[in-house]
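Apart from one protein chain that is not included, each protein chain of the complex appears where it belongs.
Coming up: subunit A.
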Amino acid sequence: MTINTLLVKEGCPQEQMACFRKMEKVIVAMQDPDMGMKMRNQRLLITVIPHAMTGHDIITWLIQKYCISEEEALHLGNLLVKYGYIYPLKEPRSLVLRRDESPYRFQTPYFWTSTQWPATELDYAIYLAKKNIRKQGELMEYEKERYSLLHKRINHTWDFVVMQAREQLRASKQRRKADRIVLECQEQAYWLINRPAPGMPNILDAGLERPNNLRVTLNSDFYKREIEACQRALGRNRVKSSNCLEGFLKHSEQYQNHDPIMQGCLPSNPWISDDAAHWTMNADVVPVPTRLRVERWSFSFMELLSDTMGRKEFMTYLEKEFSAENLCFWQACEEIRHGENSRISEKVNEIYKNFLAPGAARWVNIDSKTMYKTLEGIKRPHRFVMDDAQMHIYFLMKKDSYPRYLKSDLYKNMLAKAIVPQETKKSVFPFMRRQRHSSPSPAQAATQATEEDGRVKEAGQAGANA
C-alpha cells in the first residue's frame, strides 16, 4: 500500500516509473517532427512564446493518433497536465486541460518528474529565494510560510541558498527575454507539481514512509523465543506439495460452476443486468432453493452448516434419526464462541443443563475423557470451554450423519425440486457455460500500439544514447 522510497532505481521510485515511461512515450510521439503536433507561436501579453499549442489541438491530435473518443482524449490529456509533462500558459496554477484555444507548452525533460526525483528541499529553497528576490518579497501566502519554515530548517546552508539564488538570477538576466520567461514558466510548472499549494491534490504522493530498519530489538530473548518456535516448527507434519496442489485443482474445479466471474450466473448477474432476481432467489430463507445452492451442501459439511436452509434441512433429517441433539449442541456452542462475553456463563450453564448433565433432556454422547475435561472447564467458563466437546460432536456428525444425509431421500428430493433459474431473456448474455468475452477497449488496443511505437523509439533513442 505504501512505498519504501529507499527502493530507488534510476532516480525514481520504481512503482511510479512505469506510468511515467508510458506518459513520456506519448509526449515524445507528440513532439515528433513529422507526425507530432503542429506548434505555433502564442502571444502572451506582449511577448511571443514559440512552440506552444492549444488545448483543442492536443485533444484533436490524441483522438487522431490513438483512435479514441473525445472524452478519453480529454482524460488522457488531463493526466499529462497533472503529471507535469504539459503546462498551461494562461492559468499556470490550474492544472487542467481545456479543450479550447488556451495555450500549453511541453515541459522540458530537465524538469520531468522522472528526471529530478525527489525534488529536494534545497532546490525548493533556492527557487523560493529567487522568486522572493525577483518579486521583492511578493510571494504567495503559502510560499511565504514555507520559505520561513525552510529558513528555520536548513538555516545552516542559508548562505549557500541565497548565493545560488543570486547566481541563477544573474545568469538568467543574460538570456534573451523570451528564453527567460520560458525558463521561469517551466520552473514554476515544475514546482507546482512537486510542491503543490495546500488544498491541491499531491499526485506525486508516495504514501507513508515505512521504517526500513526492523522495529524489534534482536536481543538474546528474541533469539531464545525464535529457537523455541523453530523447534516446534521442525516437528510439524508436512504434506507433500503434489498432494496439496491436487487439492487446489479439485477445489477450483468443483467450485468453477459456482464462480460467477468464471462462469456467469443464472438468472443473470445483477451488476450486469440491473436485475436483483439472483439475490432474491438466493436469499437466506426461500421456499425453494436453487440447484447450485443445494449442490454446494454436498461439497463439505461446513458448506451445509453455514447455509441457514441447509442447516434446517439437516436438522429435519436428524430429527427423523433421533440424533438432533447433536446439531442443537453444536449450535449452542457456536453461540458461545461468537456471542457476547457477558453471557458466556449463562450460556454455558444452559448447555450443561440441556446436554451434558446426567439425565439431561438432550444428552449428547461424548467420550469420557472429553466429558471430564469439559466438566472441569465449566467450573471456570470461558469462550472456548466447549471447544473439545463441540469438535467431538462435529466430527461425529460429519463422519456419520452427514454422509447418510447426502444419500437420503430428503436430500435427493431437495435436489430434484431445486430451481435452475431461467436465464434472463437478453440476447447479449452468453450461454451459461461459455466464458465471458467483452470486446477489447479501444484504449487497450491504442496502448498496445503506443507501446509498440514506444519500443521502436526507445530502441532508436537507446542506440542514439549509447
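The criterion applied here is as follows: contacts are C-beta pairs under 8 Å (C-beta built on N, C-alpha and C of every residue); 3 or more make two chains touch, one makes a residue touch a chain; residues count from 1.
We take it that contacts and distances are computed from a predicted model.
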* Hidden subunit of the complex - UniProt protein name among "Guanine nucleotide-binding protein G(I)/G(S)/G(T) subunit beta-3-like", "Alkylglycerone-phosphate synthase", "pantothenate kinase" or "Ribosome biogenesis regulatory protein" -> "Guanine nucleotide-binding protein G(I)/G(S)/G(T) subunit beta-3-like"
* **Options A:38, A:170 or A:236, residue touching the unrepresented chain** => A:236
* With the full complex in mind, choose from A:188, A:282, A:345 or A:424 the residue touching the hidden chain. => A:282
* To do: Based on the whole complex, identify which of A:110, A:160, A:255 or A:372 touches the chain you can't see.
  => A:255
* Spell out the interface residues on subunit A facing the chain that's missing from view. => 1-4, 7, 14-19, 75, 79, 201, 203, 205, 208, 210-211, 214-216, 218-220, 223-224, 226-227, 229-231, 233-234, 236, 238-249, 251-256, 258-262, 265, 269-272, 274, 276, 279, 282, 302, 338-342, 384, 387, 435-438, 440-441, 443-444, 447
